[in-house]
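Removed: one protein chain of the complex. Kept in place: all other protein chains.
Order as written gives the chain letters A and B; numbering starts at 1 within each chain.
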Amino acid sequence: MTRLARLALCIALCTAACVSRPAAAGMTYSESPVLAEAVDKGTLPRLAERLPEIPSVAPFVRKNQVVGRHGGTLNILMARPKDVRLMVVYGYARLLRYDHRLDLVPDILRKVEIEKGRIFTLHLRPGHRWSDGAPFTAEDFRYYWEDVANSPELTPTGPPDMLRVEGELPIFEVIDPHTVRYSWHKPNPAFLPSLAKARPPFIYRPAHYLKQFHAAYSDIAALRDKAKKRGYRSWAPLHNRMDNLYKNDNPALPTLQPWINTIKPPADRFVFERNPYFHRVDPDGRQLPYIDRVVMDVVDKKIVPAKTGTGGSDLQARYLRFDNFTFLRKNGKRLGFDVNLWRIGKGAHMALYPNLNVKDEGWRALLRDVRFRRALSLAVHRREINRVMYFGQAIEGQNTVLPNSPLFDSAYQKAWADFDLDKANALLDDMGLTDRNSRGIRRMPDGRSIEIVVETAGESTEESDVLQLVHDSWLRAGIKLHIKPSHRDVLRNRIYAGQTVMALSSGLENGLATPESSPRELAPTRQRQYQWPSWGQYTETAGQAGIAPDMPVARKLLDLLGDWRNATTRLGQAHAWRAMLSLYTDQVFTIGLIAGTLQPVVVGKRVRNVPEQGLYTWNPGAHFGIYEPDTFWLEPPEQVTEDRRR
Amino acid sequence: MLGYIGRRVLIMVPTLLAISLIVFTIIQLPPGDYFTSYMNELETRGETVDPDKIAFLKAQYGFDRPLYQQYLLWVTGMLRGDFGYSFEYDLPVRDVVGDRLLLTFIVSFATILFTWMLAFPIGVYTAVRQYSFGDYGLTFIGFIGLATPNFLLALVLQYFAYVWFGTSIGGLMDPEYVDQPWSWAKAMSVLEHLWIPVLVIGTSGTAGMIRRLRANLLDELDKQYVITARAKGMPPLRALIKYPLRVALNPFIADIGNLLPQIISGAAIVSVVLSLPTTGPMLLRALQSQDMYLAGSFLMFLATLTVIGTLLSDLALAALDPRIRFGRTEAS
Partner (left out) sequence: MSDDRLPHYVNPAPYRPGMAETLTPAQERVFLASQWTLIWWKFRRHKLAVISGAFLLLLYLSTLIAEVIAPYDLHARHTDYLFAPPQPVHLFHDGDFVGPFVYGMTVNLDLDNMRWVYAEDKTQVQPLRFFCTEGDYPGATYSFWTLFEGDFHLVCPAPGGQMFLLGTDRLGRDMLSRIIYGARISLTVGLLGITISLLLGMLFGGLAGYFGGWVDGCVQRMIEIIRSFPELPLWMALSAIMPVTWGPVAVYIGITVILGLLDWPGLARAVRSKLLALREEDFCLAAQLMGAKPRRIITRHLLPSFSSHLIASATLSIPSMILAETALSFLGLGLRPPITSWGVLLNEAQNINVVALYPWLMLPVVPVILVVLAFQFLGDGLRDAADPYN
């Protein structure tokens, strides 16, 4: 990384931290009444002893984000006990986090120093404590690195991918109790962004708590008994069971998140209490989160919309679908809750994946002809799909980045995406596919009629509905479509085996890409990519399996991906990104059908600070995470309703 | 009698073994396994899981062993009271099922009670007043209950219970009582929610019961002894209850054992729609997500209960009706 790039990132990283320091100096802090009670009783240390010396000050720069008040209970709904993990996603306390503009900013960390893109020095906040009051220090990083990630018993697969650069592991150093350093020999652009993921690799663990389950720190015989008693074969599974910062299913495990799970699964109702040691405060010095307690009821997936619609949830997006909007809106007007619509941040909500590695030679030749893919794309009536399924509210276009991404260009979106049957037919005629059967379906050069079987994972009726529409417009280009719903794993295996001609799935995971995020989804890098599974497998296994990409344009994409990796400037990265997006959409490697569909977000009558418009994405975004749920607050209930409840 | 009991109990052993084999086949049949399906589900929502980790987990839970070994481990485990591990809940099966059983029994018991309370008088009435207007009318209503798909009825009732009575949607009680100890208010809340599943599951069973009771009773009523009793001036009610009704009930006693699986089945779908915290939805989900030990042990538990129930009802019948002890099994 050049000095320029370093500067750019550092500015981004520093703004929050640098701004917060002067503000923090003269700040007086205040806390929730429930905690103040505990302090008065002497069961909890005073607030000053619980906050880090320099707490993170929430910037409150989002539109309509206002300083709130402490207290209240937030009800949410989930569909399975495993969903307790989503409170870690929503809570979104990360070493670094994306803010609402998708910039990386320090959060748990005070600051990050980067040298040449390969040496990362992480500075913790002195005085920061785990939710049980124990100090959060460099020891917790060391414990993870030495005793968890590199323990063959606990992690037989070794440290996660983001800690490897071309297989090389970092040199880990503890500089002082509040500073750690990771260094590689080559740049590791994936390191910092992955720390801000919805599901981050927790590179720190509560060492003080976990050591009691670790063979290196406890009496091995006693530990074996403990494991036996709980039904585990050895200490390692027991340790792994207790150590789940993400799964969030061990109430005894200390955490850094804004809310702590207090209920041990299995249960149908989980209660999350505020973390008295949480490291963030609002601009007026009130310790966050505002909301004292979150109650999560586990009900069946199918009744979440009904229950939400009858006021059963104060903040709900998961398990609500776009077609629930009408119902929710109708009830919302009566019961007083809002239903906002957030954009879903995938490159495409649905896209067709022509399998360029299909076994059948006739089909392969056809699908590899760019004219064929372009014709298919031109013969999709996206306007109609949008109107019929999404009331015209979605984005019609290719599978590419969305307008909210800094890399967006309408040329990518519009590439071969108009509904133009004449052009489509002309392209097909140009290919020589002029011979038609008795029903007007074109024939392939080998005489078979062009009847494309599109396979889906069969998870929603929405998919077959959309394909129904595509079927009708393709027919007018002389191409017949058959829908074949199956199961996701069956579908995947058939694709890997080259049996599937075309599949329907969602588009690019990250439709909000920034130049720093990896563009590898656009090049054959993974077997999971339905349009070129064998090429992807080839890259993934470093040539051990699969087929080397044998189309020049595919190799070109790989070259461009290499350019991105080696780019040392944000500009260089953006340049590589744009070249890839342009090539990818012009070649129509995937036929995007519809993008930017809307996610209903129900916001309870009393809930404040939830943005009216937002992006609903997993990564980057953590669903609600980037909008700082710790700053959501509840308006006091009217006295009347309070009385009636009693 | 003792010999009969002995024979019946001995027969249970091969039956249970055969059942355990079937159960194991059932949970092994679907392609893939829990971890693959879980990984798939996460991926649809944008999360990713390290495939190496999946392989590690599979090895840890013995998925890499041959099938017969997995079967033997499971069966011998159950004999020792170890029902295996639930992947979905990350807990031993024993701990998962525990607290749902009570509510399942409440729902099942209420349903059986409801069915009997409804079917019994109607069955007797339709038999005594055969071909009357009431006979047709009540039969018709019973059949309507049978003919309506349960899941739809449950969905509609639940919505209108909310619209009309403000009953919270889903569950067996208002959410605020879920983790509370039992209290009067909690019991009332349960009652407020209980009637929908009881009504829906119950009505689908009453029609069959009404018809059978009616047919049995009609057979009995035509018999000589009833006519004699009537001719001798026995009050009609007494002439009905004293013997014919008792005899007509025999097949029902024989059927108690089979009630359980039927109700669990019927209740499962309804419970899914209503999101009841009973074992039915858990079983369904376990089957769907291939949480195999949870599903398997639970099925085994149900089947065992049924086999024991059948045994008990056979014994009860044998005690009531000496003919049965000597080889003549009851034909329903």
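Please note the rule applied: a residue touches a chain if its C-beta (ideal position, glycine included) is under 8 Å from a C-beta of that chain, and two chains touch if they have at least 3 such contacts.
Since the model is a prediction, treat every value here as computed from it, not as a measurement.
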For the unseen chain, which displayed partners does it touch in the full complex? A, B
Among listed residues B:Val9, B:Leu152, B:Ile227 or B:Ala319, the absent chain is touched only by B:Leu152
Tell me which residue among A:Asp472, A:Asp550, A:Glu612 or A:Glu635 touches the hidden chain in the full complex. A:Asp472
Taking the entire complex into account, which one of A:Lys116, A:Arg164 or A:Lys302 touches the absent chain? A:Lys302
Of the candidates A:Glu384, A:Asp409, A:Glu451 or A:Asp563, the residue in contact with the absent chain is A:Glu384
Sole contact to the chain not displayed, among A:Asp103, A:Asp323 or A:Asp360: A:Asp323
Would you write out the residues of chain B that touch the absent chain, in ascending order? 11, 14-15, 18-19, 22, 25-27, 29-31, 136, 140, 143-144, 146-152, 155-156, 159, 207, 211, 257-258, 261-262, 264-265, 268-269, 273, 283-284, 287-288, 295, 299, 302-303, 306-307, 310, 329, 331-332
Residues on chain A that touch the omitted chain in the whole complex? 302-303, 305-306, 309, 323-327, 329-331, 384, 387-389, 391, 393, 458, 461, 464-465, 468-469, 472, 483-487, 490, 494
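We adopt the following convention: only the chains that are shown with their structure count from here on.
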Approximate Å spacing (C-alpha centroids) for the pair chain A, chain B: 42
Quick one: which bits of chain B touch chain A in the complex? Just the residue numbers, please. 31-32, 36-37, 40, 43-48, 50, 52-53, 56, 60, 82, 85, 88-92, 95-96, 99, 158-159, 162, 168-171, 175, 178-179, 272-275, 277, 281, 285
List the residues on chain A that touch chain B in their complex, please. 75, 80-82, 156-157, 160-161, 198-199, 231, 237, 241, 247, 249, 263, 265-269, 271, 295, 297, 299-300, 302-303, 306-307, 310, 312, 346, 457, 459, 487-490, 492, 509, 617-619
